[in-house]
Structures are given as C-alpha cells and as structure tokens.
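Complex shown without one protein chain; remaining protein chains in place.
This part shows chain A:
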Amino acid sequence: MKKLATVLAVIALASVAFAQEAATNSDVLVAGLKAIGAGLALGLGAIGTGIAQGRIGAAAAGVTAESPEKFGQMLIWFVIPETLVIFGFVGLFLLK
C-alpha cells in the first residue's frame, strides 16, 4: 500500500513538473492540476473499491458456497463499494 502511494505521489509530482516545463501560463497549469485531480479522484476511488470488493467478495463467495440462495443478497453487498468509483466519476466530471 505504501509503495502504491509513493508511486502515485511520484507520478503526480512528475506530472506537475512536466506541466510547469510545458507552459508558464497559469491557465494551463490550472488545467493540468485539474486533470491530475480528476485522474486521482477516479483512480483512488477505483483502488478503494478494489480493496473493499476483494474482502467482501471472499466472504460473499464463502456464504454463497454454503447457502446458494443468498447469492442475490451477497451481490448487493458486493456492489456497494462501487459507489466509491461513482463518486470518483462525479469528481472527475466536476473537475473537467
């Protein structure tokens, strides 16, 4: 997890550096930062969803193996973390 955060930070800083090199115009910089923010909003939301669904999915698979009739209920629990990605999308479009 720490490694992932480090990589994201490096990418973000590198992008900022590139943006600064590419243009001195402040509007361009703001646009660049917005793009980074939008990417982070969606990307981090997706990572959070992945972590949550990994754990919920394991438990849901266990429950479904014992009681197949609970599949529908488990599916609802499984998709709840998708809201994180939806929020990420909302953030992305707000920043665009």
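Just so it is clear, a contact is a pair of C-beta atoms (placed from the backbone, for glycine too) under 8 Å apart; a residue touches a chain by one contact, two chains touch by 3 or more; residues count from 1.
Heads up, the rule we're going with is that contacts and distances are computed from a predicted model.
Trainee: Can you tell which of "Rieske 2Fe-2S domain-containing protein", "V-type ATP synthase subunit C", "(2Fe-2S)-binding protein" or "2-amino-4-ketopentanoate thiolase" UniProt lists for the chain that's not drawn?
Mentor: According to UniProt, the chain not displayed is called "V-type ATP synthase subunit C".
Trainee: Of the residues listed, A:L29, A:A46, A:V63 or A:L95, which one is in contact with the missing chain?
Mentor: That would be A:V63, which touches the missing chain.
Trainee: Pick out the residues on chain A that sit against the missing chain.
Mentor: Interface residues of chain A facing the absent chain: 54-55, 58-63, 65-67.
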